[in-house]
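One protein chain is absent from this view; the other protein chains keep their places.
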Amino acid sequence: MMATDTTTAVLLLSCQDQKGLVAATSDFIYRNDGNIVHADQHVDAEAGLFLQRIEWELGGFRIERDGLADAFRPIAEKFGMQWELHFSDYVPRVAIFVSKLEHCLSDLLVRQRMGEFGAEVPLVISNHPDLQQFVEALGPEYHLYPITKETKAEQEKKQIELLEAQKIDLVVLARYMQILTGQFVRHFQNRIINIHHSFLPAFPGGRPYHQAHERGVKIIGATSHYATEELDQGPIIEQDVVRVSHRDSVQDLIRKGKDLEKVVLARAVSLHLSHRILVYGNKTVVFD
Amino acid sequence: MMATDTTTAVLLLSCQDQKGLVAATSDFIYRNDGNIVHADQHVDAEAGLFLQRIEWELGGFRIERDGLADAFRPIAEKFGMQWELHFSDYVPRVAIFVSKLEHCLSDLLVRQRMGEFGAEVPLVISNHPDLQQFVEALGPEYHLYPITKETKAEQEKKQIELLEAQKIDLVVLARYMQILTGQFVRHFQNRIINIHHSFLPAFPGGRPYHQAHERGVKIIGATSHYATEELDQGPIIEQDVVRVSHRDSVQDLIRKGKDLEKVVLARAVSLHLSHRILVYGNKTVVFD
Amino acid sequence: MMATDTTTAVLLLSCQDQKGLVAATSDFIYRNDGNIVHADQHVDAEAGLFLQRIEWELGGFRIERDGLADAFRPIAEKFGMQWELHFSDYVPRVAIFVSKLEHCLSDLLVRQRMGEFGAEVPLVISNHPDLQQFVEALGPEYHLYPITKETKAEQEKKQIELLEAQKIDLVVLARYMQILTGQFVRHFQNRIINIHHSFLPAFPGGRPYHQAHERGVKIIGATSHYATEELDQGPIIEQDVVRVSHRDSVQDLIRKGKDLEKVVLARAVSLHLSHRILVYGNKTVVFD
Partner (left out) sequence: MMATDTTTAVLLLSCQDQKGLVAATSDFIYRNDGNIVHADQHVDAEAGLFLQRIEWELGGFRIERDGLADAFRPIAEKFGMQWELHFSDYVPRVAIFVSKLEHCLSDLLVRQRMGEFGAEVPLVISNHPDLQQFVEALGPEYHLYPITKETKAEQEKKQIELLEAQKIDLVVLARYMQILTGQFVRHFQNRIINIHHSFLPAFPGGRPYHQAHERGVKIIGATSHYATEELDQGPIIEQDVVRVSHRDSVQDLIRKGKDLEKVVLARAVSLHLSHRILVYGNKTVVFD
């Protein structure tokens, strides 16, 4: 695709903190006539780690996009950087996993319809047939993979094949009520976003609204995070909360929580797709 | 004290849910020419429990305050109610426990100065001498009880004697860094309010801000609750949260959290002193 | 329809504040063996006004639903009450008005699909054809009424005819970019809910996000209210806000605001449909 003037490049990088890092990347862009539209950095003093996101316009930039990675590599090597380079005109491909509860799924599909993500959502994967008609009416293919304890490994293998064949960049677990195997999670490391219906680390695991009601909390929450092998322990991307009271039954918590889950998941997907998240250790830096 | 026209009576009651409860109490007040200024009730359907707060003006009420409890007793006995009767012109007496961190203490003392609580705070108890001068400048006595593992039981006994001698109604733990014994807690059941510097049940126990930073949460909180024998497990009265990010160091979390702790503790104290809290099981009903 | 045991009756009433009101309604229900599931009242001391919502189960209630209004009337007349009686098994009919922006519309339709409202949405009315296919794919009819200055009165008349023919109980303006005439508004008094994309009374009228950006506010909001003849001046039902910063362009405000608008509008619709709102003067009492 031809880069237009408004196409941008995004560098996400991290390395040991040291002097001259901000100067090195900004100078690289400046020397080549780039116009920086966003630059943000973070130093984790304890870990001695420097993390940066820098975005600049390709219009007028002296280095061709095909040569950009090669041109930057010497700087990256000098400072020992881990880095990713993205272009804003690439259209990422997203697969949504869902079971029976549709609120997160439909919210994502409506946002997708409105162009909020700048992405494609070619397919939805489910372990239940219930939402097929609804999904197909809104566009994506619906792939059904019923799961039992016995078939899980086999079905996941087929899912991975489909996701690879469809060149999927991001898997979104929109209230998908199956625990993924370590094999699946490792295959898409830092590319699976899950929504958990509690304010983690409070109430991990099953039935968090029931747990919250039982404990008598006055605020409930939702958490989006990258899936890791340990359930509900992955790096947190976004959280939000809503006030509840003794008047709220478990059903009320579930209803109020749905609105949280939708927004918290959508924000995480949006941040990921615009390359605003850096994972380090078990945490995220979110350059918003 | 003479009841003025604006003095009110407050009934807090709970019993097995059954027909006629709302009618019985409202009719009792109506028949005696009382003017209800606040009435709220809650039914816990699972527990089959009815809980109510009802407040009415004593001015013009046909029953003398001294005879009020006796007059209501037959209704209470008919329905098997647990109940408390309070009068708004009683001035409750509060003792504040503190260690070295002063933000909650000073917030409470300033509110007290401004008349927010309608209470008296005759004394502050501490296990450290640091805040003596500050407290005394604002009015209350300062009682120092240094605590070691060996002396705790003995010192608590003396504290209880002092609190009883001073007719203290409510003990507020304003970042008091000692774990109270079961004996102390039982002595003042549902009359000790603690502030915990996390969004319980997340991060109970020590150093919750360090735990929150380590986990990489995007929101932190504070929780006020009645102290029970199990640390940080008592009935939650109030919670609030504030958004944080990767930019926030542990020190930033501590600083942001202080503003939460102050408000969440003050709200709980205020609700308790205006008889708006009913404890049942390990939960609270807050009639606000 | 046969009332099942879980069908409830809801009384919404208001009158001059006077002694015996709570006793009178609760006694009426109790004497007829009703089980109250929700009761809440409010006294506006300045206005000397008493407002109440009371809900009880029809199962076991001694008065037939057809005779209920007649049975209650003497009490209402004694106290000079304005009152409404609703039954929970009535399924209200909702019409959604929309122009081109679809986020509120699609949010409402998805919630409707999930059964959140306990209502029917037989039709959508628009002054633009853009959303016809999308709406019809989700079920409702799509009625197009292009509006110009010259045709507005005429088109509104046709809309009213359609709404009456379809027995519509509630009109929801889901970012409908036409100002309704006084005639239309009076026809559906307190039955038209609008969403305004600002924190009223800040930024009434057009382009509120542009106004907010220009003023440099740090928080933006959305407001749902009943439409009245004066634009954006009707009784407020619900508001919510989100934090913004200098980093947010007008486009960012619009994007963030969309998530607010959806939730604030949906909450108002839900509260109205469950008979939890009483309008008095230019305010609402929300019994939630």
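In this document, chain identifiers A, B and C correspond to the written order of the chains, with residue numbering beginning at 1 in each.
In this section, a contact is a pair of C-beta atoms (placed from the backbone, for glycine too) under 8 Å apart; a residue touches a chain by one contact, two chains touch by 3 or more.
Not measured: the values here are computed from a predicted model.
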Which listed residue, B:Asn32, B:Ser106 or B:Asn282, touches the chain dropped from view? B:Ser106
Check each of A:Thr7, A:Gln41, A:Gln166 or A:Gln233 against the chain that is not shown and name the one that touches it. A:Gln41
Any idea which of C:Gln16, C:Gln82, C:Gln183 or C:Asn282 touches the chain not displayed? C:Asn282
Of C:Ala137, C:Ile179 or C:Ile219, which sits in contact with the chain we cannot see? C:Ile219
Listed residues A:Asp33, A:Glu46, A:Glu64 or A:Glu230, member touching the removed chain: A:Asp33
In the full complex, which residues of chain C touch the absent chain? 42, 44-45, 199-203, 215-219, 221, 235-241, 245-247, 249, 282-286
So which bits of chain B touch the chain we can't see? 102-103, 106-107, 110, 113-114, 116, 134, 137-138, 255, 259, 263, 266, 288
Chain A residues that touch the omitted chain in the full complex: 19-20, 22-23, 26-27, 29-31, 33-37, 39-41, 43, 243
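The definition used in the following text is that only the chains that are shown with their structure count from here on.
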Could you work out how far the Cα centre of chain B sits from that of chain C, in whole Å? 37
Give, as an integer number of Å, the spacing between the C-alpha centres of chain B and chain A. 42
Among chain A residues, those touching two or more other chains are 247
